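Removed: one protein chain of the complex. Kept in place: all other protein chains.
Each chain carries a letter (A and B) given by its place in the written order, and its residues are counted from 1.
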Amino acid sequence: MKLLPGPLRRRREEPAPPPREAGDGDLRKGHEQVALEREKEADRQRRREALQEVPIAVAGWIDERTGAGPFLRGFLYRKVPKGTNWFYTLGSATMFAFLSQAVTGVFLAMYYKPTATEAYSSIQHIDEDIFLGQFVRGMHKWGASVMVVLIFLHMGRTFFFGAYKYPRELNWIIGVVLLILTMAMGLTGYLLPFDMRGLWATVVAVNLNSSGPIVGPYLADFLRGGAEFGATTISRFYAIHMLLIPVLIAALIGAHLYLVAKLGTTAPPWLKAEKARELAKEEI
Amino acid sequence: MPGAFEGETVTRRRLFTGGAMAAGGVATAAFGLPALGFAVGPLFERSVPPSFHDVGPVADFNPQTYVAKVITIDAEVAEAGKATVYVRRFDATRDSDRLKQPYVAISNRCMHLGCPIRYVQASERFICPCHGGVYEFDGKVAGGPPVRPLDRFETKVERGRVKVGPRFSLDSHLHRFKVRDPSNHLDGLWQYIYPSRPTT
Partner (left out) sequence: MNAREKEQYLREYAVLKSQGKPFFPYAVLKDSLMACIVLIVIITMAILFGSELGPKADLTSTTYSPRPEWYFFFLFELLRVVKPPALVFIATVGIPTICMVLLILLPFFDRNPERNPLKRPIATLAGITVIAAMAYLTIEGAVAGSPTEIEMGVAKQLEPGRAVAASSGCLGCHKIGDNGNSGPGPDLTKVGARLPRQAIARTLINPTPPMPTYSKLRQQNPKEFSQLVEFLAALK
């Protein structure tokens, strides 16, 4: 199956070097020994080739049953426009930061207890008793800031390159929703250690929601699980932070990536295609 | 079409399509509505049953200054269920009698966005550290962004001890209202824009 691109394929398909020709000095060994050696060499060669066939056979087995070959080839070898530079890595960097948050979050979730009475002590337990607990919690905390910085940089790059215009408007809308969800993750996650800073920031944030006319107080009640900060508030924020929003973010990232692969990334806006301009002139 | 009579509108296809949509709708509602009800349910029941909390003997309090006391509103959540109350005896020379409370018990939450406020004896004011809200001695807004006077608690005296009860909100003329969230205005038409909710 042709999965490897040009330069790599050639290196693999190079014919194996010819077996060493028997020289004059070998006459002393005798003809049978020479023949034996040649056979052993051929054996080794055959075994090497058989081993090299194994990964190709496995890939072929999967391809036959999933039909993934053409899709992967299309996805991996699609062309990116001329002039694609380092600015274009910000999007995948944001996704990578999200993955880092997801993985560190899963490990933190194994030790965290989402009740008002035990949340703080479970975080202290993570910091003090669990091996690398403080490190993983630090990664999760600073990863959040890094992700927010990257998402704003990515949005700025998209804005200044005009990459939200035809035909990528839907992609931009999905991106803005992802931005809002990311800020919501920061807001809900902040309460979970249940220290002074998190508690009061959440109290103010929920009251901010409450200031919206008519619907505001009900929205605040929904977030808090009642009129006062209570036992259900932490559980609600935990469920929103751990289940609801990550699922939405993952689904929207999937849609965002699909559109990026289908429509292609834009070329940097200062590049003009000479051939296209000539073609356009011809038409007029 | 065989079997159909003149002017038949319900074809087999239309019947089955309608049936599939209806059955799908019922199945979705079967798991969706209870989940939604579960999430939205707390909005419609009273979160904290009203009760009175003992804050100390009558001798602890005087009409010239506020004494800070801690009451437990929701015992299940330990520190998150407590609140600080500033208590002072009613002073007929300074307070109007409209609210009919023997003691003035003021909540420690700013009426701008809920930050904790402090009573400063030197200037007889309540100060909010967040955005510069200042309140006068009786809780009315003296300056800054807060939208209404500080909330108060009902008070009563039982067997020589002062008891603090459910919270209520005030508009700027010190008329009593059911509890509202901090950022909700209450004067005039504002009380309809920020209606009272079933949770209180």
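Please note the rule applied: a residue touches a chain if its C-beta (ideal position, glycine included) is under 8 Å from a C-beta of that chain, and two chains touch if they have at least 3 such contacts.
Owing to the predicted nature of the structure, the values given are computational and were not obtained by experimental measurement.
Among A:Tyr111, A:Tyr164 or A:Phe222, only A:Tyr164 touches the chain that is left out of the view. Touching the chain that is not shown, out of B:Gly56, B:Pro145 or B:Pro166: B:Pro145 (per the contact rule at the top).
The chain not shown here is touched by just one of A:Gln33, A:Gln52, A:Thr66 or A:Gln134, and that residue is A:Gln134. Against the chain not displayed here, chain B makes contact via residues 68, 70, 79-84, 108, 112-113, 115-125, 127-134, 136, 141-147, 183, 185. Although one chain is not displayed, its contacts with chain A can still be listed: residues 5, 75-84, 86, 88-90, 92-93, 96-97, 100, 120, 123-124, 127, 134-135, 137-146, 148, 150, 156, 159-169, 172-173, 176-177, 179-180, 183, 186-187, 190, 193-201, 203-205, 208-209, 211-213, 216, 229, 264, 266-267, 269-273, 275-277, 279-280.
Criterion: only the chains that are shown with their structure count from here on.
If you check the complex, the residues on chain A that touch chain B are 116-117, 194, 199-200, 203-204, 206-208, 210-211, 213-214, 216-218, 220-222, 225-233.
Remark: chain B residues 39-40, 42-43, 47-48, 73-74, 76-81, 113-116, 130, 179-184, 193-195, 197, 199-200 touch chain A in the complex.
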